[in-house]
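Shown here: the complex without one of its protein chains, the others still in place.
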Amino acid sequence: MQIKAIGCEPLQLRRVHLGNSQRLDVYRANGGYEALKKVLNGMSPDDVINEVKKSALRGRGGAGFPTGMKWSFVPKDSPKAKYVVCNADESEPGTFKDRYLMERDPHMLIEGMLIAGYALASKTGYIYTRGEYKYLIDIMDLALEEARAAGLVGKNILGTDFSCDIFTHTGAGAYICGEETALLSSLEGFRGHPRMKPPFPAVSGLYSSPTVVNNVETLTAVPDIINMGGEAYQKLGTEKSGGTKLWSVSGHVNLPGVYELPMGYDDMEKFIMEDCGGMLNGKQLKAVIPGGSSVYIMRADQIIGKDVRMDYEGLVAAGSSVGSGGFIVMDETVDVFESTKNLTEFYKHESCGWCTPCREGTDWLVKVFKRIADGDGRPGDAQLMLDLCDNIEGKSFCPLGDAASWPIQSAIKRFPEDFRKRLVNTE
Amino acid sequence: MSELINITINDKAFEVPKGARLIDVCRDKGFDIPSFCYYSDLALQASCRMCLVRIEKMPKLQTSCTIICTDGMVVTTQSEEIEKAQRGMTEFLLANHPLDCPVCDRGGECELQEMTFDWGGLEERFTEKKNYAAERYLSPMVANDPQRCILCKRCTRVCDEWMGEDAIEAGGRGAHTVIGTYMGWLDCSQCGNCIEVCPTGTLLDGTYRHQTRPWELSQTISTCNFCSDGCQMSLGTRGGELKRVVARDRYVNGINGEFLCVKGRFGHPFVNHEDRIRTPLIRYKKGGKLIPTTWDEAIRHVAGKLDAIANDHGRNAVGVVGSPRLTNESLYVLHKFATELVGTENFTTTDAFSLRSFFANLGGPLATHRDIRHAKTIVLIGGEPEELQPFTGKQVRQAVRNGGAKLVVINSVRIRLVEQAAQFLHVRSGSEESIVLALAEAGSDSLAAQKAGIEASQIAAVRDLVANSAGDVVVMFGGEIGADAQAVLAQLTASLTKPEGARILLHPLPLYNNSVGAHDMGMDSGLAAVQMLDAAGGEIKALYMAGGFLPSQLEGREDALSKLDFLVVQELFQNETTAHADVVLPAASYAEQDGTFTNNDGLVQRVRQSIDPLHQSKPDWVITAQLAAELGLDFGYQMSASSVFREIGEKIPGYAGMRYPVLKDESNPVQAKHQISSDPVASQLSALRQRVENLPDTGEKNYTTIRVGHELFKIGGLTDKVPQFHLLASGNPRPETTRVSPLYQITVDGSIAKASVSGD
Partner (left out) sequence: MSTPVKIQPLSQPVELNVAPATFSPAVEAEIDRHLAKYPVARSAILPLMFIVQRERGYLDPAGVLYLANRLNLRITDIWEVATFYSMINTQAVGKYHIQVCKTLSCKIRGAGTITEHCAKKFGIKVGETTADGRFTLSEVECLGSCGTAPMFQLNFDYHEDLTPEKVDQILDALP
């Protein structure tokens, strides 16, 4: 398992290889909590938000929404309590970057949340971590205790009048709780069903108070943005996608792992063939899902010799998207029908059941996949699946429905042969 | 009238009120929008995704149930794109649906079935194996076929928002989501509203399984004959049998919408019960048997006896008693019989308590249930509507939950509505009246507080709440409030300070479907039923009764009836009273006659004949009229209830001008005009002060937790005939298996049937 930066100085991964990197003293000895100091001594909340805006930081959770803008939606004048919630539910298949950030550098997340808390006048933060990551919750709790003891979390932080406490919270096995409004329902102790938007969490979120939900990687980027200044951070990446991005690489490469690349890293082919150690057992590249299971699958020939730029715009141009940066590499041995079936089973299992199209649609699609896999494929099935996806996409209550249809639509479109060979007439 | 904005629907321009919901507007303007999960006045769900429309400048289709109209909005409700999406949703819903309409009790009344039918041309593309789920019972009343569920969650929302019970919920996740309860047994008030609002055959009337097909039933709109809320309902009858009762909005559209309680919905089987009294019966000698006879013989016999006794002992020796369950028509004729024909002063009703003093001093209009839903402050003194007037309970709950009303509960026990209360004054039992006193004269705060065992500041706080109410104030009271306190309470409209423009409305909580009507028809003479019993054998020698005494009234007076020279009872069933009767006459139930009930809003609502009178039974007023004729006075009604009611419209001031045609639309009921008085109540006030001063100011408070159903499930004369109620009364035990009705598994031993009676 590799954890390293390519094409740039390690930023988020700066400390991960230090001994005891999760300890407060190590963190501080390596520039930790300097940004917090800087913020508390002389920056106004608006200054902070402006720096984040300048940094062109986009949410790393999958939606890629500009973080600075999101923060500016929080009504400053609201008398209600305001909350900062860290989305550490990391359940998107192929994604495991947040896990290593929290495991190796928990204080970076705490510092990021404190700065967000300051910018949004929030006195309370919650870290919603997927229940399976229990050991990470223990690590975070230790780090939080350290920080509390050092006066970095809790009342009058660093002797200022800024107070903000942070708590961990556990999920219990539900991918949908990564969706920010479902996460909030879950954090309030309910079933993890998404909520209607509007109102958006920034206006009415946790306990119907203004709430900002950010991914781990988004928040851990904040200290560096403050330290180096928004502009400098943005310049690490491209104009619209600032800074660096963590990619979780898995599948048929020799060196899977977490890689930090500058936004706009200019060659996906090189990334796979060299940086990630090339294809496992010298097999041929067949397909890549670059942004976690919920994005379009790409054919090798959309990548080989195409200089695919790895940032939000570049990947859209190449026919997929960054998503959560869960980079799944598949070689010639993979049957895309099988891989798509596998993902559809995932979405069926994780559909919260609230709305008709996602609940019934994913169930139906899995049944069709199973039937075809059992050798009872029919010529009309590809068309049927596409039509079912069309009835889900854009009709579902939350984006999970869309996320479930995109892999199928792109797979059938881009790997028709893997489907066609199964859809023979059984009569 | 709120501000208007312009919107365009399907190229037509409309002016609509600002803030209107798009789905409502479209439907109001005649554009049909399919939907399952949307249900007005329930929390938004937006999960069925049927109500999709296209709105200009918005990405993808939008759910019209979640859209508030904005000025200049351009909407399309019909297009290829929209129809494909909506057909797609229906197809999804049908995928795992068993499609077993032929054996479904909801067939012909199912919204899913209708929608599919309306689309037409639906090819079934789902050829996979369906997710099977077995039928089961959730309680004696509620049957459940989970596989038919479309998860619109109307049921879970009414259970929570209407009933405040949250007894039924969605468990599981994704395609395995299932509506149910922990361990699969439903412990709740069994209102069955979840059944009513279910658009499919998922939740079913457990007492109606496979009885008839819905379309074979003839529907008759009538008024419930249990509590004083007067819910409108549709009686489903076939072949002279009352098969089921619903409030389904396709048949009936009354004050209660689709709401009913366990009694209204499931209490009806008494009507066709085999124990109904079939013929007139005469007991020729005391201690002898009741012997079937003809109507002519019975009427002649009764007339002769009453005449003789009146002659020998004077007119007051004949007592006349009517049940507050009877129609206004029967009570009016009974009153006329007592006063004009017999000329006795000894007449009354068997009601549990009298509202005479309240109405005599009424200082303002009665609150309708609509007023209650939209009130901003509600003061509930005594009573327990959620068990005794469930629809009032629901309106109060929704006023608080959906309307932001502030509720004050003044009670000696922590009734369930306390969960919604902004203030709970937990008073010593029997000290409720002291709060009425304090509300009327601030000077008595400390006295009242001391007697009630609360802080004086709590009472002041109630007064403030009223004074600063954001809208109308409703004051409700139960049977704990006696005559003097009723007078004072009825004048709170004057004595309480209220904000500009807000009204103070009053809402009595009597127990019976026609308690108010019985008062209006003059039968509430102020004499308590028990006083009649105590005078039995003394001043009173004969009783002519339409409806027997309550067991609670006979308690400790077991021999009173046997002291009478002559007792005539018109009844549906044999009971403690008929056991002593010399003549028993078979009366027709509410389902077998025309008439009216007056509810606790003062609304005069129709009772309509749904089946012919069973056996030889007759409506009570018909019997009374025949008896009068036999005694030489022809009331001249040509046997038509409407002619009786016409006379009521002429003789009873509050009912002036009323005729059946005026009452024909249950969706806008007519309120009786009760006389408003502003006469001072000084004497009652000082009497009340005396009563309060004499109250003990020590004594433990009652901390028992109220279990849902503790009043609703008590067996009464009518629910006694419904086996399911005996299961509920005995704690709703979970049967061996939930696959078959508990009725076939648990035999209810007769002793349970003897549980005491209240409210029913």
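Labels A and B are assigned to the chains in the order they are written; within every chain, residues are numbered from 1.
Here is the rule we go by: a residue touches a chain if its C-beta (ideal position, glycine included) is under 8 Å from a C-beta of that chain, and two chains touch if they have at least 3 such contacts.
Here the structure is a predicted model, which means the values were calculated and not measured.
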- Message: Among A:12, A:67 or A:91, which one touches the chain that has been omitted from the display?
- Response: A:91
- Item | Residue, one of A:106, A:251 or A:401, that touches the chain absent here | A:251
- For the full complex, which residue in B:188, B:204 or B:454 touches the chain that was left out? B:188
- Query: Which of A:171, A:361 or A:401 sits in contact with the chain that's absent?
  - Reply: A:171
- Only one of A:131, A:154 or A:394 touches the unshown chain, namely A:131
- Note on the structure: Full-complex touch with the removed chain, picking from A:263, A:328 or A:388, is A:328
- Query: Where does subunit A touch the missing chain, residue by residue?
  - Reply: 1, 81, 90-96, 98-99, 126, 130-135, 167, 169-175, 186-192, 207, 248-252, 256-258, 289, 293, 326, 328, 330, 333-334, 339, 342-343, 346, 349-350, 352
- Residue ranges of subunit B at the interface with the undisplayed chain: 164-173, 181-183, 185, 187-188, 416, 705-708, 731-734
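Here is the rule we go by: only the chains that are shown with their structure count from here on.
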- Task: Measure off the straight-line distance from the CA centroid of subunit A to the CA centroid of subunit B, and report it in whole Å.
- Result: 54
- Note on the structure: subunit B partner, complex, touching residues on subunit A are 174, 191, 196, 348-357, 359-364, 367-368, 371, 384, 390-391, 394-397
- Touch list for subunit B against partner subunit A, complex: 44, 46-50, 52, 60-61, 66, 84-85, 88-89, 91-93, 95-96, 125-126, 128-129, 131, 150-151, 170, 172-177
